[in-house]
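With one protein chain removed, the remaining protein chains of the complex are shown where they sit.
Showing chain A:
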Amino acid sequence: MLTVVTFLPLLVCAVLLLLPRTLPERAYVWVWITTAAVDLALVVGVWTGYDTDGGMQYEQRVRWIPSAGVGYHVGVDGLSLPLVALTCLLFLAVAVHSLRETRRVRSYVCLFLFLQTVSIGLFVALDLILFFVFFDLSIVGMFFVIAGWGHGERARAAALKFFLYTFVGSLALLLGFIGLYLAADPHTFDIVDLTRANPLAGRGLYAGLVLLAIGVGLAVKTPTVPFHTWLPPAHTDAPATGSAILAGVLLKMGTYGFVRIAMPLLPGSWRHYALVIVIVGAVSVVYGALVALAQTDFKRMIAYTSVNHMGYVVLAVGAAGTLAGSDAQARTLAVTGAVTQMVSHGLITAALFLLAGVLYDRGRTYTMDSYSGLAAHAPRFAAVTAVAAFASLGIPGFSGFIAEFQIFTGSLASHAIATAIAVTGILITAALFLTALRRMFLGTPRLPETIPTGIVRDLRKAEALSTVPLLAVALVIGIAPRWLLDVIEPASRTLTGLVAR
């Protein structure tokens, strides 16, 4: 089942490439939308068949390279299922948003179908090498999206930076994986087997070095301070759809790696270095928020808020590794909050990036000072952006609050000072989003010179259909979160148990 979900987009991509080139461009997008919708429906099916207390499910294990201990092993649990669903939803939204794309649509659609397979594959992978392959392929796919459909010459430079930087990160990751492989007896790359064996228990420095390699690899992808500087240019110069996938799905690969690999496979070192992780998280939160506050470019600002939001996740997983001062309930709360934050950030930030794309489409610039009083011209666009901004600054009623409240409440017991510092992040993000809204949408209407007609079209149907549902899901999670938390919580409990052993 999971294999079907994973490889369906790639299969469609292959079929599309075989078809004659005479197909109308819109047909490609419609095929994509259909594929994404079918994939999402399949995941909903998986979700309904998922037993919340059943641990790893829908497992499939096939021999691949047995001589090297590598197998094709996939499965979902409460940590990965929400992310798989998020991935399918975001790709569907992006597909709908792409209805107006006119540049080389055939390759564009194929690239995104490829990226979808890679992303889902990463979240269901239960083998380190499988995980690594998808991790690397996601970089390749996104490189072409940014370079091919980004904003001009700068996009190619940004794409190159993105590729090289994250590729170096993935190499560190590979090094760490090999370290794990060598320590296991018998040698294996299987995540489930490695989790059970806990091969590096009591291996002091060696385990620390392995954690360092894996940690740096994931930190680059997440990204955390100070490995985040590839993110702003990549986002600023990427197309809106690319940014949405980059922020919504690809960043989660880093944080997901923490909960899937670093924590359960290296529990001893994780506990030992928890303080470092917590500090990196808290610094990312405040630093990301402050730097975002100083931005003048709307998209760059959202990019930096991603550093801030991912910082909360890192803070929470770090706190979950600290046994002193906290009980199991607090640690479970922190991990649940971290996974919820991944989902929440995916939904809200993807919507924000798509809306930033709408802004660029109308005014050909992201500079906030170029606009004023946009709400007069485009009231629906202003309203949806305001809702997305409030959701992103963590207002209750949206998923961000559900995530951040759990993170703070779960982390304060063991790391009071770091958490107290991190809490100020929600105030700074509030300030920066309100300032941005006020600058661009409120006040006396004034348009940039790039719009000589003086007319700004309000949100189109495709643009609304790709953003409003994302915010609606965030709203549902914000008001009635149990359907999501029921899936995440048992897995969080299992994970905190694994870390504590």
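One rule holds in what follows: a residue touches a chain if its C-beta (ideal position, glycine included) is under 8 Å from a C-beta of that chain, and two chains touch if they have at least 3 such contacts; residues count from 1.
Keep in mind that, in the parts below, contacts and distances are computed from a predicted model.
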(request) Assign the chain not included in the display its UniProt protein name, restricting the answer to "NADH-quinone oxidoreductase subunit L", "Putative spermidine/putrescine transport system ATP-binding protein", "ABC transporter permease" or "Sarcosine oxidase subunit alpha". (result) "NADH-quinone oxidoreductase subunit L"
(message) I'm checking contacts with the chain that's been left out. Which of A:T195, A:T419, A:S466 or A:T494 qualifies?
(response) A:T419
(message) I'm checking contacts with the chain that's been left out. Which of A:T305, A:T336, A:S370 or A:T467 qualifies?
(response) A:T336
(request) Give the residue, chosen from A:T35, A:S170 or A:S411, that touches the chain omitted from the document. (result) A:S411
(message) With the missing chain put back, one of A:V4, A:L19, A:L164 or A:V276 would touch it. Which one?
(response) A:L164
(request) With the missing chain put back, which residues of chain A would touch it? List them for me. (result) 161, 164-165, 225-226, 228-230, 287, 290-291, 293-295, 325-327, 329-330, 332-333, 336, 373, 375-376, 379, 390, 395-397, 401, 405-406, 408-413, 416, 419-420, 423-424, 426-428, 430-431, 434-435, 438, 441-445, 481-482, 485, 489, 492
